[in-house]
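Dropping the structure in here first, questions after.
Removed from the display is one protein chain of the complex; every other protein chain stays in position.
The letters A and B name the chains in turn, as written, and every chain counts its residues from 1.
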Amino acid sequence: MVITLTTDFGLTDPFVGIMKGVIAGRAPAATIIDLTHGIPPQDVRAGALVLRHAVPYFPTGTVHVAVVDPGVGTERRALCVETGTGYLVGPDNGVLSLAASAGTVRRIVHLTDERFFLARPSATFHGRDVFAPVAAALATGTAAAALGVETGEMLRLDLPEPRTDGHEVRGEVIYVDRFGNLVTNVGRDVVERIRQRTVTIRVGPASVTGVAPAYGSLRPGEPGAVVNSWDLLEIAVRDGSARDRIGVGVGAPVVIDVR
Amino acid sequence: MVITLTTDFGLTDPFVGIMKGVIAGRAPAATIIDLTHGIPPQDVRAGALVLRHAVPYFPTGTVHVAVVDPGVGTERRALCVETGTGYLVGPDNGVLSLAASAGTVRRIVHLTDERFFLARPSATFHGRDVFAPVAAALATGTAAAALGVETGEMLRLDLPEPRTDGHEVRGEVIYVDRFGNLVTNVGRDVVERIRQRTVTIRVGPASVTGVAPAYGSLRPGEPGAVVNSWDLLEIAVRDGSARDRIGVGVGAPVVIDVR
Partner (left out) sequence: MVITLTTDFGLTDPFVGIMKGVIAGRAPAATIIDLTHGIPPQDVRAGALVLRHAVPYFPTGTVHVAVVDPGVGTERRALCVETGTGYLVGPDNGVLSLAASAGTVRRIVHLTDERFFLARPSATFHGRDVFAPVAAALATGTAAAALGVETGEMLRLDLPEPRTDGHEVRGEVIYVDRFGNLVTNVGRDVVERIRQRTVTIRVGPASVTGVAPAYGSLRPGEPGAVVNSWDLLEIAVRDGSARDRIGVGVGAPVVIDVR
């Protein structure tokens, strides 16, 4: 059984390793895979996006643990979401919501049964004390329903949707990756619809024409557009960083002019 | 069998991966878990602290390898410490000492038997040539006593202890985590003793009153105090960095005034 971990803990402290120790003791046969621990501190939306775009590539039954949890120790609930393909475990602050599209959710369980937690859980590290042992329980065959009380809803993030307005599609940058690529909320479907037309894309002071088939088709050092591996329109600079070159980040408006 | 790795090697070079290759060849069934490779270069005390607070969360029999080793290639000894719960493997420079409290040590072995090392060990990378193969030997059933010569002592780090002086408890910052939280040497026991009293905590130019139950109980942007997941008093800024906000780091005095 596979357990994935997504956190904002970084890798300079032993927090992630400690979670793995808890899992190794309770589910020794589980395979633990790091999605990333580089979510910016407390950036729930980045964690939710990462999870949404990674979950489809994991085998059925995988347990995905996401701990971006500024409200740890307060009244925010701990959840397990059972979907058609696996489990999502984490705080009820939206971090699980983008990977749990409404049609795929089978069951949402409020994690109330403390028998599945470490003894005397702390108020500051539920990754270690609640989410890791619950993931180990799921990976060793405990049913999600046994972990607590079924609940009808979870906190859902509102991700901005692109708007089409005459000749224009207006979206925004929702994620910036390590290469400095600017990932937008404009999906492949929109791009496919306008691919035969003349397209000019403006973001910050930059303007690019057309959508290239791959990074390697871009002119070195110049901003260009591709549809990326998440099926989203992305502004990239070949052999460089679009973020640094263009000087914008998450939230920057992206305007596509279609003629 | 679980083997953990703690080093100051970072993750941009292949040094950690190479250690894992050596282990995979000699102990293919072992599960390797990274505690962290982000110990500041040559910071033996940070490595020792990380190990102390992580070891209790691992299953019995785990082999913990710690390589923060500025003296590699000199006369410093290589050790295996057998405790009641597992094994600690690394240089005799104190990095193992905080996880090996006196009462739990069963045996200290000076690693002298070169049959357990890689052939022709280098003078610069004992993580690969000595500690990884020794960990693999332990994980595949070699007794600690077989690895070398038993020895009576190891180098122990002196960690500063908090001092109580009338109305004051004086401690210091001993670790700063990735969130910028300032971890002190003041334990939960001290905090429990003074929890019913009026407490003012001063660190650098900042002053905080009381100890909150969790990060989420702090006022956003303001320094506050919690007992952290290591059972130590910690100065934190909710949704921010106490290190950046207060401008202090490891070694800064922390004064608790109790009324």
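The working rule: contacts are C-beta pairs under 8 Å (C-beta built on N, C-alpha and C of every residue); 3 or more make two chains touch, one makes a residue touch a chain.
Keep in mind it's a predicted model, so treat the numbers as computed, not measured.
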**Q.** Candidate in contact with the missing chain, chosen from A:103, A:166, A:216 or A:251
**A.** A:216
Q: Among A:114, A:192, A:222 or A:239, choose the residue that contacts the chain missing from this document, as touch is defined above.
A: A:239
Q | Residue in contact with the excluded chain [from B:18, B:194 or B:258] | A | B:18
Q: Provide the residue numbers of chain B that touch the chain removed from this figure.
A: 9-18, 20-22, 24-25, 28, 32, 41-42, 70-74, 76, 122-125, 128-129
Q) Going by the touch rule given at the top, which residues of chain A touch the chain that is not shown? A) 2, 4, 6, 11, 31, 33-38, 50, 53-54, 57-59, 62, 177-179, 213-217, 226-229, 238-239
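We adopt the following convention: only the chains that are shown with their structure count from here on.
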Q. So what's the Cα centroid distance for chain A and chain B, whole Å?
A. 31
